[in-house]
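Yeah, one chain of the complex is gone here, protein chain that is, but the others are all in their spots.
A and B label the chains in the order they appear, each numbered from 1.
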Amino acid sequence: MKTARIGILTVSDRAAAGVYEDLSGKAIVETLSAFLTSPWEAVYRLVPDETEQIVQALLTLTDAEGCDLVLTTGGTGPAPRDITPEATEQVCEKMLPGFGEQMRRASLTFVPTAILSRQTAGIRNRSLIINLPGKPKAIRECLDAVFAAVPYCLDLIEAARLETNPDHILAFRPGS
Amino acid sequence: MKTARIGILTVSDRAAAGVYEDLSGKAIVETLSAFLTSPWEAVYRLVPDETEQIVQALLTLTDAEGCDLVLTTGGTGPAPRDITPEATEQVCEKMLPGFGEQMRRASLTFVPTAILSRQTAGIRNRSLIINLPGKPKAIRECLDAVFAAVPYCLDLIEAARLETNPDHILAFRPGS
Partner (left out) sequence: MKTARIGILTVSDRAAAGVYEDLSGKAIVETLSAFLTSPWEAVYRLVPDETEQIVQALLTLTDAEGCDLVLTTGGTGPAPRDITPEATEQVCEKMLPGFGEQMRRASLTFVPTAILSRQTAGIRNRSLIINLPGKPKAIRECLDAVFAAVPYCLDLIEAARLETNPDHILAFRPGS
């Protein structure tokens, strides 16, 4: 079975400057470790909230590193430096608005400010890119809300096959 | 009472190649037959998943055939050949994001992979175009979820007046 490559891109001025530890990237790794039973390896990148650097990191993770899935964290709010969704849209060939809708709806059950999140998702060639929030707790909530659909999405774009641990997340594949 | 013209556009490489029968187009006709009590006629087209052919078919159905409503089926997923929403956006003057949101939300009660659907809707001149999924069962679920708003939408763009059978769908017109 092919080892899936999963890009983890932390977008944060302060983490990139070494002001604090990147707990968000760690939260993604922990969640994926709980979710996945098939072999995978992480490809990690950390950049500040600069469009050009986010775009370049996304291109490296998808085109050069061949990641099947790329999860970004940070930069999805309304503040002036939050530009991860725009950078994501710039590299994607098609957008999947249902991911953003579903993550905001899930987060709304916790905080009314969830509507301020501009998270989106899209496809570049054989990679699925999903924006996650910056806060570690919210990362898990959002992955809980959408991950059941991720393995089938990767099947459809001919990326690596993912198997999940049903105690944590139940992957759904229509017709199977 | 003016006979409404309803375009049914099946977008499918395999159906267009004659590999299998277009059951999706049939499912749309059956649902409309159950829903509508006012006179209507179907204008049918079948094209492969090619942007230029989808765009041309949409232009023919709206501008040349004068359809009040155009329902597409197929090509709304994340796979490389799925490009119906982009073709739809290309011909529309304004988009109606509430249709996609509501159809995905309705489909989510059946399958978690509903977030992968990129269905949208929009207006071109006096025609409302709505993307439906490819699977016959999902077509009915999506029409159940949004059709109550379709007759009033056609009123607002000065298209044909639709009357519905309240045993199947209850059209809502504010203030009436």
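Note that a contact is a pair of C-beta atoms (placed from the backbone, for glycine too) under 8 Å apart; a residue touches a chain by one contact, two chains touch by 3 or more.
As the structure is a prediction and not an experimental result, all values here were calculated from the model.
Student: In the full complex, which of B:16, B:34 or B:95 touches the chain missing from this view?
Tutor: Per the contact definition at the top, the residue touching the missing chain is B:95.
Student: Could you tell which one of B:108, B:123, B:139 or B:160 touches the chain left off the display?
Tutor: Touches the omitted chain: B:123.
Student: Go through chain A and note every residue touching the omitted chain.
Tutor: 77-80, 82-83, 86, 97, 100-101, 104-105, 108, 111-118
Student: For chain B, which positions touch the chain that isn't shown here?
Tutor: Against the missing chain, chain B presents residues 94-99, 101-102, 123, 128, 146, 148-149, 152-153, 156-157, 172-174.
Definition applied: only the chains that are shown with their structure count from here on.
Student: If you average the CA atoms of chain A and of chain B, how far apart do the two points sit, in angstrom?
Tutor: Centres of chain A and chain B (C-alpha means) sit 31 Å apart.
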